[in-house]
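What follows is a single structure, and I will ask about it in a moment.
With one protein chain removed, the remaining protein chains of the complex are shown where they sit.
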Amino acid sequence: MTIFVDIGSLDDIPRQGARLFKTAGGCVAVFRTMDDQVFALEDRCPHKGGPLSEGIVHGTSVTCPLHNWVFDMNSGAAQGADKGRVRTYPVRVQGGRILLDATLIRTRSAA
Amino acid sequence: MTIFVDIGSLDDIPRQGARLFKTAGGCVAVFRTMDDQVFALEDRCPHKGGPLSEGIVHGTSVTCPLHNWVFDMNSGAAQGADKGRVRTYPVRVQGGRILLDATLIRTRSAA
Amino acid sequence: MEICGCNGVSKGTILDAVAGGTCTGLVQQVMALTLGGAVADAPAGMCKCTDHSHEDVRRLIRSMGLKSVPAVMQELGWKSVGGCHSCRPALNYYLLTEYPLEYQDDRQSRFVNERNHTNIQKNGTYSVVARMWGGVTTPAELRAIADAAEKYDVPMVKDTGGQRIGLLGVRKEDLPHMWADLNAAGMVSGAACSKGLRTVKTCVGKEFCRVGMQDSTSLGIRLEKRMWGSWTPHKLKLGVSGCPRNCAEATCKDIGVVCVDSGYNIVIGGAAEMEVRETEHLASTPSEDEAVAIILAVTQLYRENARYLDRIWKWMGKAGLDWIRAQIDDPATRAALVERFEISQSVYRRDAWADLSTPSETAR
Partner (left out) sequence: MEICGCNGVSKGTILDAVAGGTCTGLVQQVMALTLGGAVADAPAGMCKCTDHSHEDVRRLIRSMGLKSVPAVMQELGWKSVGGCHSCRPALNYYLLTEYPLEYQDDRQSRFVNERNHTNIQKNGTYSVVARMWGGVTTPAELRAIADAAEKYDVPMVKDTGGQRIGLLGVRKEDLPHMWADLNAAGMVSGAACSKGLRTVKTCVGKEFCRVGMQDSTSLGIRLEKRMWGSWTPHKLKLGVSGCPRNCAEATCKDIGVVCVDSGYNIVIGGAAEMEVRETEHLASTPSEDEAVAIILAVTQLYRENARYLDRIWKWMGKAGLDWIRAQIDDPATRAALVERFEISQSVYRRDAWADLSTPSETAR
């Protein structure tokens, strides 16, 4: 069973923006869509390691800032002709708070 | 009657070179030709003020380093299509020493 | 009001053509008649989110008074939720150019370099390039840059092709502190890699050079101080050379000035990237003031009319140099362009870094 831990307020992330959370398992990028859905992805493009948290969020997709690869944040799969998949993590919003899979959080600090 | 003053040794000036002498009347450029003739000119091209002492000496002429005006060092007259004249001063060589018109030399220092 | 200047088609022609409703096809036909072969480059939908062309969208933003990205998408029937990384930056640019005083710049619709006012690098670090107006600096500025490089363990300090000094490999978390330090030393930064005014390269000009004909350095400084912070459809590089020997390489810049004895030749449309293109002559004037006005006017004309991500040479190929020159040569049009540029600069000629920077006292 996944245990979720509160990592911050939804309002800390601008719509169509992202915020980076450092965990023991690496940097996790938490994205907020225009309609307040939230996704958590590894902050590392499988192509050349670009920081996806700096990409442009559109719909439920994000575009890597380095070379414009586009990922579906539901599945983590690269779209179009590009092949690859970015790791996704369980995340949810409850009462305006962002809850992340606790197994990721051993030491945690908001960046 | 012109009185000449010893300002230095001919050997201080390389052949086809020049040396600058500061006088009360301004900087005087003393030139030595390939065949050891010596000429003294104001160190200021009448065109744009270029330092003639930095020019290329050829025959009894010198070319201004800024814009390639050529002056006959005997007369100081610009050659070719250019119009102008640079001031010349009496100078002679005697016993390997350079003698310059004393009226120029109130305070003198070799540059 | 210029409706579709980017193709040199008059307002009347367009209005007649589009009177019946949707216009893309009609505009294309008008263009086919007007431009001949150029129709091969006819506008398609700006991205998969819409069938409207860039030109149509821009025209409709004006005519319908659309003033936000969501409003554009709503009113023009965007097919996607929230657009994509292609249309969003373009819409954001079109809106801020059209409504400089009303529109609030949308950071989330910007590519990372504009959003962070810096240049992202391959490992997610950034480069920081402080402005040196016209390339001129001072011992104090050099020391401030040296201090910042050491304080933040910058792995490489490098002179750039734009006559600036770049600090490469800066960590994102250090950026606000570094900005604050450089600000404290009197320097503004950011935008070194933006789609906006980059740098104004200059040669030393007649103050020092034995062949310089005008004071190219001070003209470059004047232009950079007037134009910095402005957003443009793509990067905008300027150069001012003090004589036709052209040591500032002004004739392969987007906008260049080549000084001559009689004044200033203003040239546009150069490039030295994938291809090398020599500029073409736009205007000549004996007056430095007029040279500045011409450059501000053609910059504003480019801002208002070019498709997002078109450099000046590409825009010039579509709009036509003759049409551009006609706008600049007309005194009233020129003055209006300069005025609109200044209105926009009243918002954008400010140091975005200062807004974002962290006082160094609180840092580290």
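Order as written gives the chain letters A, B and C; numbering starts at 1 within each chain.
One rule holds in what follows: a contact is a pair of C-beta atoms (placed from the backbone, for glycine too) under 8 Å apart; a residue touches a chain by one contact, two chains touch by 3 or more.
Note that the coordinates shown come from a computational prediction; the quantities given were computed from them, not determined experimentally.
S.K.: Report, in label order, the displayed chains that the undisplayed chain touches.
M.R.: Across the whole assembly, the hidden chain touches A, B, C.
S.K.: Please identify which residue in C:C84, C:I145, C:L238 or C:V257 touches the non-displayed chain.
M.R.: Only one of C:C84, C:I145, C:L238 or C:V257 touches the chain omitted from view, namely C:I145.
S.K.: Just to verify: which one of C:S127, C:S230 or C:Q327 makes contact with the chain not shown?
M.R.: Of all options in C:S127, C:S230 or C:Q327, contact with the hidden chain holds for C:S127.
S.K.: Can you say which of C:K48, C:R107, C:K158 or C:R350 touches the chain missing from this structure?
M.R.: Considering all chains, including the one not shown, the answer is C:K158.
S.K.: Where does subunit A touch the missing chain, residue by residue?
M.R.: Subunit A touches the missing chain through residues 48, 50, 66-67.
S.K.: Write the list of subunit B residues that the hidden chain touches.
M.R.: Looking at subunit B, the ones touching the missing chain are residues 14-17, 33-35, 48-51, 54-61, 63, 65-66, 68, 70, 111.
S.K.: Against the chain that's been left off, what residues of subunit C make contact? List them.
M.R.: 120-123, 125, 127, 132, 135-140, 142-143, 145-147, 149-150, 156-161, 163-166, 168-169, 201-204, 206-210, 212, 217, 244-249, 251-252, 270, 272-279
In this section, only the chains that are shown with their structure count from here on.
S.K.: State, to the nearest whole Å, the distance from the C-alpha centre of subunit A to the C-alpha centre of subunit B.
M.R.: Centres of subunit A and subunit B (C-alpha means) sit 79 Å apart.
S.K.: CA centre of subunit B versus CA centre of subunit C: separation in Å?
M.R.: From the centre of subunit B to the centre of subunit C is 54 Å.
S.K.: Could you give the separation in Å between the centres of subunit A and subunit C, each centre being the mean of its C-alpha atoms?
M.R.: Once rounded, the distance between the two centres reads 32 Å.
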